[in-house]
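One structure is given here, and the rest of the page talks about it.
Here the complex is missing one protein chain, while the rest keep their positions.
Moving on to chain A:
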Amino acid sequence: MKLIELKQVTKTFNDGRKKIEALKQTNFSVEEGEFVAVIGPSGSGKSTFLTIIGGLQTPTEGQVYINEEKFSELEEKKRAKKRFDEIGFILQASNLIPFLTVKDQLRLVNKINRSNFDKNNAKALLDELKINELSDKFPSDLSGGERQRAAIARALYHDPSVILADEPTASLDTDRAFEVVEILGRETKKKKKATIMVTHDERLTDYCDTVYVMKDGVLSKK
């Protein structure tokens, strides 16, 4: 099943009188349980690509489907709702909220959903990521690797179908970086997610099923 699908998507910006094609026409899909890496130098359009999939901006032409539903054409509020339900984000400097403990980061999801905190699910997830003993700690008390593992827990907690990771290893040393990517790969398979990881570090792609290269707005399989 294709959890992410882009059909003839382009994105152009106007920079004064010049038109910049940040993303040239792209057809792209990610299957359930597939771990995809997109590599490329900075400014190549990787981030634009990821933010279009995440619905943070809309494509100039073409459509984005998430979980087989038209996503890019939804109005902004509905897109935000779907983003919250279907997409887990993992960002460069971690997407954790500084004044919430690791456990409360997960609990926030329940508060927004108006659902009850799923204690067992949270514990199982934190155990799996080996951060259960850190569940009452604030992000500032965690190391870089622990923070990213907490961010992965947060992204997986509400069981989205898609995981988008934007340079999740940027602030980590090599060992930690490999560890985080390995966890991402493992969870993608186990929980049947479609995961896209954007990175500039080619060594990390060993755990990925498919590797794409982005260059000057053109996406091609490696």
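We take it that a residue touches a chain if its C-beta (ideal position, glycine included) is under 8 Å from a C-beta of that chain, and two chains touch if they have at least 3 such contacts; residues count from 1.
Throughout what follows, contacts and distances are computed from a predicted model.
When the listed names "ABC-2 family transporter protein", "3-oxoacid CoA-transferase subunit A", "DEAD/DEAH box helicase" or "Putative hemin transport system permease protein HrtB" are checked against UniProt, the chain not shown comes out as "Putative hemin transport system permease protein HrtB". Of the listed residues A:I20, A:I97 or A:A124, the one in contact with the hidden chain in the full complex is A:I97. Interface residues of chain A facing the missing partner chain: 47, 51, 54, 56-57, 77, 80-85, 87, 89, 91-92, 95, 97-100, 104, 107-108, 111-112, 138, 166.
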